[in-house]
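So, chain A:
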Amino acid sequence: MATTACFIIVSRNDIPIYEAEVGSAAKREDAAQLHQFILHAALDIVQDLAWTTSAMFLKAIDRFNDLVVSVYVTAGHTRFMLLHDSRNDDGIKSFFQEVHELYVKILLNPLYLPGSRITSSHFDTKVRALARKYL
Partner candidate 1 sequence: MGREVSESCIDSLLTEMVSTYCNRFYANKPELAARRIEAIGYQVGHQLSERYTMDRPRFSDHLEAIKFICKDFWSELFKKQIDNLKTNHRGTFVLQDNRFRWLTRMSIDQSPENGASEDTSIMADNKAVQSMHLYFPCGIIRGALSNLGIPCAVSADISNLPACSFVVRIKA
Partner candidate 2 sequence: MQFFGGSEISPSPPVPTATGNNAHMMYVFNRNGVCLLYREWNRPLHTLNPQQDHKLMFGLLFSLKSLTAKMDPTSADKGNLGVPQLPGQGCSFHSFRTNTYKLSFMETPSGIKIILVTHPRTGDLREPLKYIYNLYVEYVAKNPLYTPGTSIRCELFNTALDQYVRSIA
């Protein structure tokens, strides 16, 4: 399991709608902030790459020291971004794919406003479980 892993979901309008520290390492506030900063910095790279391929899983698109940024882009251009120190593409891919299914369920809730923060605790629990399973 990855010691460091930070997962965020960014809406089409570049607004983060979900964040989670899913690594096994002890949580540290400053670290979390740094992680999210790195991920946001990588958004531009995603922007450019997204148009060059029709694949959803963009693999590792950026690095920061020993940390890697992997990205998954849905048809609705919602971006799943993961900052991690593990080297397991298949695991990461499955993680993204299953999070995508959870995300679509959230989106299908008629009372959820697309692009708004994901507050469902059920979703949060599931995502963390998937992280333990795949990362």
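Regarding candidate selection, all candidates are chains of the complex that A comes from, given by their letters.
Keep in mind that, in the parts below, contacts are C-beta pairs under 8 Å (C-beta built on N, C-alpha and C of every residue); 3 or more make two chains touch, one makes a residue touch a chain; residues count from 1.
Note that this is a predicted model, so its numbers are computed, not measured.
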| item | value |
| --- | --- |
| Among 1 or 2, touch partner of chain A in the complex | 1 |
| Parts of chain A lying in touch with candidate 1, wherever the complex brings them together | 12, 50-51, 54-56, 73-77, 100-101, 104, 107-108, 110, 114 |
